[in-house]
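This is the structure I have questions about; it appears just below.
Only a part of the assembly is drawn; its chains keep their places, and the rest are absent.
By letter and in written order, the chains are A and B; residue numbering begins at 1 in each of them.
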Amino acid sequence: MDKLVIAGREFTSRLMVGTGKFSSNAAMVAAMEGSATEIVTVALRRVDIDNPGDSMLAHIDRSRYLLLPNTSGARDAEEAVRLARLARAAGCEPWVKLEVTPDPYYLLPDPIETLKAAEILVKDGFVVLPYINADPVLAKRLQEAGTATVMPLGSPIGTNKGVRTRDSIAIIIEQAIIPVVVDAGLGAPSHAAEAMEMGADAVLVNTALAVADEPGRMGAAFRKGVEAGREAFLAGLGAPSERAEASSPLTGFLHE
Amino acid sequence: MTITLNGKPREIADGMTVAGLLQELRIEQKQVVVERNAAILPKQRYAEETLAEGDILEIVHFVGGG
């Protein structure tokens, strides 16, 4: 399949995987391997002083997966910038999945603070992948601000509702010159395939893999779904029509 | 001597360095990032950086996230 290019870097896989909520590190690794992803997101949190435990990083093959730190937990631009810089200091490449979610309940992104943080981080040399509501005008402004992608949500995080923002995402794709990565709410391979068929450049999935009975197998299912959607987009899909049309010939009947 | 460590007050010995504290806490240097009084601390400074009364220290690491 054709390559995905973000900030000049090539990827064979168009499926990004989140590492949250897995029942075990083994389940997480199984999902990563099954999905054939090349980009995995991680979060930054305080070490539990009384029980440092071991690091989940020990389970991630850095030669195989690009670590994409997110700024989850940031409630405004300042907190997001702080987290991005801490992640870079931790030895990650300067890539960041920018999340600014003041609302603790639905975890929806703040358009104002997200743009503000993006402008600061771009100037600071980061490759910025902002998580946003499916807002075509905001997507355009972020692109103008120099972000590497936009990551509009399909539906609220963790709902498995699929691409409920179809109309807006179609406009974002139409207007974008940077890759569009559909993030959040993709609960099944058909959802991922739908996003790709629309012309999205990639998708990010986490909850659907973490809650699956067999995360490794679900990872493989999403890999195929993403590839199916991309192939179909490239192969040229027919448009839906109101009028039914026979697939068998309408002449040569015995009763003619 | 008292500092604030990851949001909680903590008693530490005078002259304690960041490296020393990490060792005491059994935390591997390479797995964490340390912020002292809102400024990120380069790893190579851990050994010489001596903590002071009232310091605010944040020790963070990566966890699973989406």
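In the analysis below, contacts are C-beta pairs under 8 Å (C-beta built on N, C-alpha and C of every residue); 3 or more make two chains touch, one makes a residue touch a chain.
Not measured: the values here are computed from a predicted model.
Undergrad: Write out the stoichiometry of the whole complex as a formula using the chain labels shown.
TA: A x4, B x4
Just so it is clear, only the chains that are shown with their structure count from here on.
Undergrad: If you average the CA atoms of chain A and of chain B, how many Å lie between those two points?
TA: Result: the chain centres lie 33 Å from each other.
Undergrad: Which chain B residues qualify as touching chain A in the complex?
TA: Touch list, chain B to chain A: 5-8, 10, 25-28, 30-33, 35, 40, 42, 58-66.
Undergrad: Spell out the part of chain A that touches chain B in their complex, as residue ranges.
TA: So the residues of chain A in touch with chain B come to 18-22, 28, 41-47, 49, 52, 55-57, 67, 69-70, 72, 85-87, 89-91, 157, 204, 206-207.
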